[in-house]
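Have a look at the structure below before the remarks.
A single protein chain has been omitted from the complex, and every remaining protein chain is retained in its original position.
Chain naming follows the written order as A, B and C, and within any one chain the residues start at number 1.
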Amino acid sequence: MALSTRYQQIRQETRSFCKHLTIEDFSIQVVQFASPAKWHLAHTTWFFETFILKTYSDNYKVFDDDFNFLFNSYYNNVGSRILQANRGNMSRPSIDKVFEYRSYVDKHMITLLNTTTNKRLLDLVTLGLNHEQQHQELLVTDVKYMLGHNPLFPVFNADYNLVNDYNINNALVTIKAGNYTIGHQGDDFCYDNELGVHQVYLNDFEIHNHLVTNGEYLEFMNSGAYSDFNLWLDEGWTWVNQNNIKAPLYWHKKDDEWYQYTLAGLQKVDPLALVSHVSFFEAQAFAEWKGMRLPTEFEWEIASQKFEWGKRWEWTNSAYLPYPNFVKENGAVGEYNGKFMSSKMVLRGASVATSKNHSRPTYRNFFNPAQRWQYTGIRLVK
Amino acid sequence: MALSTRYQQIRQETRSFCKHLTIEDFSIQVVQFASPAKWHLAHTTWFFETFILKTYSDNYKVFDDDFNFLFNSYYNNVGSRILQANRGNMSRPSIDKVFEYRSYVDKHMITLLNTTTNKRLLDLVTLGLNHEQQHQELLVTDVKYMLGHNPLFPVFNADYNLVNDYNINNALVTIKAGNYTIGHQGDDFCYDNELGVHQVYLNDFEIHNHLVTNGEYLEFMNSGAYSDFNLWLDEGWTWVNQNNIKAPLYWHKKDDEWYQYTLAGLQKVDPLALVSHVSFFEAQAFAEWKGMRLPTEFEWEIASQKFEWGKRWEWTNSAYLPYPNFVKENGAVGEYNGKFMSSKMVLRGASVATSKNHSRPTYRNFFNPAQRWQYTGIRLVK
Amino acid sequence: MALSTRYQQIRQETRSFCKHLTIEDFSIQVVQFASPAKWHLAHTTWFFETFILKTYSDNYKVFDDDFNFLFNSYYNNVGSRILQANRGNMSRPSIDKVFEYRSYVDKHMITLLNTTTNKRLLDLVTLGLNHEQQHQELLVTDVKYMLGHNPLFPVFNADYNLVNDYNINNALVTIKAGNYTIGHQGDDFCYDNELGVHQVYLNDFEIHNHLVTNGEYLEFMNSGAYSDFNLWLDEGWTWVNQNNIKAPLYWHKKDDEWYQYTLAGLQKVDPLALVSHVSFFEAQAFAEWKGMRLPTEFEWEIASQKFEWGKRWEWTNSAYLPYPNFVKENGAVGEYNGKFMSSKMVLRGASVATSKNHSRPTYRNFFNPAQRWQYTGIRLVK
Partner (left out) sequence: MALSTRYQQIRQETRSFCKHLTIEDFSIQVVQFASPAKWHLAHTTWFFETFILKTYSDNYKVFDDDFNFLFNSYYNNVGSRILQANRGNMSRPSIDKVFEYRSYVDKHMITLLNTTTNKRLLDLVTLGLNHEQQHQELLVTDVKYMLGHNPLFPVFNADYNLVNDYNINNALVTIKAGNYTIGHQGDDFCYDNELGVHQVYLNDFEIHNHLVTNGEYLEFMNSGAYSDFNLWLDEGWTWVNQNNIKAPLYWHKKDDEWYQYTLAGLQKVDPLALVSHVSFFEAQAFAEWKGMRLPTEFEWEIASQKFEWGKRWEWTNSAYLPYPNFVKENGAVGEYNGKFMSSKMVLRGASVATSKNHSRPTYRNFFNPAQRWQYTGIRLVK
C-alpha cells in the first residue's frame, strides 16, 4: 500500500475511535499516566510536524508556536514541555482547534508524501505511523481509565466490551533446549529495541498455549492469595498493601458478585473469559500459587510460533534491557525507547486494543510492574 | 422584590457569566481548592433540590439519583460524596445535562415559591440564593485560576479585567477608644457566624481609608522583602520558601517588566491600581515593612462606616472564631460555617468579583492564610 | 534570691532530671517536634553563650565553633542551622562533651553574674533562665514521647507517673459581664507576648473550677464521639480520620481495658484522674458533646483567680495573636514569640511538668491544634 494511503487510513482510524467521545471526554485527565484524548490527538500530530514537516517540507509554517510546549511528550531534545500530570489542565486549545491542527498537518503531509522519495523521510513517516498506532491503543486504555473512574460508570460504546475473549483449547507446548535466534530480522518496520539479532541459550521448557481465565483468577483470589505474603515479591506485597489491592483493576464486588467496568459499562465477570488488567506483581503471584512461572521474553518469542496470541499483553519475567548490540539513534528519535531501560518489565504479544498490523513476535512492550490499565494477561510456564 | 423574582434573577446571573466559557472550560479542575464551573452550576442547584424541594415540594421526583454523590460539597449530614480533588474527573454528566438539571429544579422552585408562605422554607431559599451568590464569586475566581494556569494565558472576556481599581484619596480615619457593638443587627439576611451581637472594647486607632497599591507593593518587593525573614511570620517564611514565592499570584516578569494575568489576558501591572491576589502572610509582611499593622475584624467593622470598601477582600489580623453567643444550627445547614472555625483568618469587605447585594459591614469571609486566588487586598492600621 | 544563685539552681534542675536517662536516651529523636535531650541541654547553653557571653563577657572564647550551627533552634538572625528534623542524627558531639559545654558556659556565666550590674544583661539572663525552664518542660514531654513510642514501654522513673492528678471539688464559677484588664502588670519577668495591657469586654459566663476527668472522657469515647462528624471542626474531623485517632495520646487498649503510657511505665487509666494529652480538636469536640464550650483566653485569665489551676495546660478557644500594643523586640530576641502568631491556639495555666515558678495567670502558651504531647487538659464554660 502506498505510504500516503496508509497515512490517511491510520490517521482516520484515530478519528473513528473519537466519535463516541463527548467534548468533555476529550479534555479530562484523571491520573498522571493516562493522558486526555485531546492530548493524544495533538501529540501524534505534533510528531509529524516536528520530526518531518519542519525539516522536510519547504516553507512549512508551523500551525501554532505554542503547540511544541503543549504537545511534546518526553523528548528533551525538542525543548521544554508541560508536565505529564498537567496535560488535563488545558481547556484551551479546544478540541475543534486540535482537529483543525490534524487537518492542517495531514494536508501538508499528504502533499509531501505524494512528491518525495527521500528514504530517511519515509522511514520517519513509518515511525510516526507506528507511533500513532501506539497512541491509538493508549486512547482506548486512557479513555477506559477516565470513564472507569467516573462513579456513573458510563457506557462508551455498548458494542465494544473488549474483555470477553476466550481460549480455544488448553495444551502444553514443548520447546527443546538449545541456542535460538532472538530479535527482528527482515526489512519490515520494527523499533530500535528489537534490533541486534543475537543468540540466546534456552533450557527445555513447557508453556501453555492458553492464557489464565477469570475463573482461574477467582480461585486464586478465593484462596486468600491477596493476604498470603509468601506468594508475592517484596515490592509486590508492599504494593498490594499500600493500595489495598483485592482484585484486578476495574473489578467491583456488588451483592457478593464480581463485576468489571468495560467500555460497554459495568458487566458481570465471565469466568471463562481471559483475565485482564493485572499487574506484573499479580501475574507473578498467580504463577507462584500455581507452582509455575512466567516465561522470559526469549522463551516467549521462540514459543510464540506454536500458539495463538494477541488478546492480552503478556507479562514476562524479563526486565526491559538493551539487546547486546543495541544502538541508540542520534537526536530526539533516539529518546523513543532506549532511555526507559530500567525498572520496567517486558510484555510480549498484543491486546484486543492494539491496532491492526501493529504487532509481531519480536515486539517488546514495557511497563512498570505495578501498571494495570493496559489489557494485560498471564501465560504460564512449567 | 418578590423572592420568586429574586430567585430567577440570581440564577440568571450565574448563567450569564457562563456565556464566555467553552464546553471544555466547564469541566477542568486544575487544583483542589478551585472547582470546575460545571460543578458550581450543579452544586448550587443541588442545594435547592436537597434542602428545599425534597422536603417541601410534594411528590417532587429527584432529577438524578447519582447527583447527590456528585454534587454534595461538604455536608456530612447529607451522605457521602466524591473527594473535592476529584471534581474535575467527571466528563459525564455533560454540561448540557447540568443545564437541564438547573432548568428542572428552577421550574419546581418557581412553582413552589409562587404558592408557599412557609417561613422556614423562605428562609432556606434566601440562604440558597446567598449560597448561589457565594458560588458566583467562586466561579469567577476558579475560572481565572484555571485559565491563568494555562500557558496560553487565554482571554476570557476582553472587557472584564477586574483588577484596575483605584483609591479616590488617601487619608487616615481616627477611631476613639471605647466599647463598640459588633455583629449583625436587624432582620435582613445574614449568616449565622455574624450573629451574637456583642460588645468589644477597642483602643484608639487610625486606619487608612485607602488600600495598598501595586506601586507600593512593588517598592516592598524591590526592597528585598521576599528574602528578609524578619518581616515574615514563621509559617509565612516557610510558605515563601517552599513555594518559591516572589510576587502576588498571577504576576509574571517578562523583559524586566511585571505583567499580571487578568480575565482579559496578560496585562502590564498598573502601579496605581490596588494590589490583588496576596496572601495573609504577604499582607502581614507588608504591614510589618511599613511599620504598621493589619486591622482586627472588629476595628474594621467599626471603622468601615468612615471609608469606602468593596474592591478587595481585606485581610484582617483576626482568626476566624465563633462570636460569644454563636449557636450552630441543627443538621446539615449547621455545617455551613461553624465547622471551619480553626486555622483560618477573617477577611472583611467584598471584592470586584462579589455579587451585587452580597456584601455588608458585618460579613465574615475566611480563608487559610496562604490562599491567594480571591481578589484580596491590604488596608493598614497605625 | 541573687540571680547568680538562681542561675545555678535552675541549671542544676535540668541536670537532675537527666539522671534517669541512659546515654542512648540522650540522643534519639523519634519525631520532628520532640528534640533529643542532648539537644535541649546544649541549646539552652547555647542561648547563654550566644546572647550573653559573646556580647558581654570580655575575651570570651567560644567553646566550639560548630555549636552555633548545631544548637541554634529557630533564630534566623543568628545564622543557619540544622533542620529540626535532623537533631537526632548527631551521635557526635557526645553527651559528655555537651555536659562539658554546660560546665564551661556555667563557669563563665557565674563569673559574669558576680561582677555585673548591667540591666540589659541581667534581663537577658532572666530571659535565658525562663527559656531554660521552658526546655525543662520540653525535656519531660520529649523524653516521654521517645520512650512512649518504644514498644518496650520502658519505665523512666517508677516514682514519676505525672498523670494522677485529681479535682478537689466540682463547682461553677460565675463571672459578671463588663470590661476587664488583660495582660501582665508589674515588674516581674514576663514574655513580650503578655505585655500590652488592655481592656477586654466579657459577657456573663460560668466556668468550671475543675477539669475534665478520664472517666468523663471515656464516656465521650464510648458514646461514639470519634465517629460522629457533627461534634468536630472540619480540620479536626480530617485529623481524626487521617491519623485514625481513637483515644488520647499514649492510651492503649489491652484485653478490653484502657492503659496509658506514663513515665512510670504502662498503667491502667484512672477514671478519677484528669484527662491528659488531648488535642485542641478533642477538647473542642468534648465541649460540643457536653453542650458547653471552651473558654477564651481572656475569660480564663479573669476567672483564674477563682479556681485552682496548674495541673494541665488548658486549651482555650483563642487563636494566638498579638495583643493590641504588642511590640516585637529588635534582633534575634524578637524572634522568641511574635513570629509564631498564626494557626496556633492559646493554652493557659501550667502543667505537672512545668517548672516551679514558671507559671502565672497571664502566661500565653501556644501550640498547633493537633498537638498532644504536652500535658494538656480541658476546662468547660457554660
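Everything that follows uses one rule, which is that a contact is a pair of C-beta atoms (placed from the backbone, for glycine too) under 8 Å apart; a residue touches a chain by one contact, two chains touch by 3 or more.
What you see is a predicted model, and the numbers here were worked out from it, not measured in a lab.
Student: List the displayed chains that the omitted chain touches in the full complex.
Tutor: Counting the whole assembly, the omitted chain is in touch with A, C.
Student: Which of A:S16, A:N179 or A:N244 sits in contact with the chain that's absent?
Tutor: Residue touching the absent chain, from the options given: A:N179.
Student: Using the touch definition up top, pick the residue from A:N317, A:T362 or A:T376 that touches the left-out chain.
Tutor: A:N317
Student: Based on the whole complex, identify which of C:T55, C:S91, C:N325 or C:N357 touches the chain you can't see.
Tutor: If we include the chain that is not displayed, C:S91 is the one touching it.
Student: Which residue from A:V200, A:V240, A:V275 or A:I302 sits in contact with the chain not drawn here?
Tutor: From the options A:V200, A:V240, A:V275 or A:I302, the contact with the absent chain belongs to A:V200.
Student: From the list A:G128, A:G148 or A:P369, pick the residue that touches the absent chain.
Tutor: Residue touching the absent chain, from the options given: A:P369.
Student: In the full complex, which residues of subunit C touch the absent chain?
Tutor: So the residues of subunit C touching the unseen chain are 22-28, 30, 38, 66, 69-70, 82, 88-95, 146-147, 149-152, 154.
Student: Contact with the hidden chain only, please: which subunit A residues?
Tutor: 74, 76-77, 179, 198-201, 203, 229-230, 232-237, 280-281, 293, 317-319, 321-322, 324-325, 334, 339-343, 345, 369
Following the convention adopted for this analysis, only the chains that are shown with their structure count from here on.
Student: Return the chains common to the contact lists of subunit A and subunit B.
Tutor: In this structure, no chain contacts subunit B and also subunit A.
Student: Which chain is most remote from subunit A in terms of Cα centres?
Tutor: Between subunit A and the rest, the longest centre separation is with C.
Student: Between copies subunit B and subunit C, are the contact residues mostly the same numbers or mostly different, with half as the line?
Tutor: same
Student: What whole-Å value do you get for the distance between subunit A and subunit B if each is reduced to the mean of its CA atoms?
Tutor: 45
Student: I'd like the Å distance between the centres of subunit A and subunit C, where a centre is the mean of that chain's Cα atoms.
Tutor: 57
Student: Between subunit B and subunit C, what's the gap in Å when you average each chain's C-alpha atoms?
Tutor: 37
Student: List, in ascending order, every residue of subunit B touching at least 2 other chains.
Tutor: none
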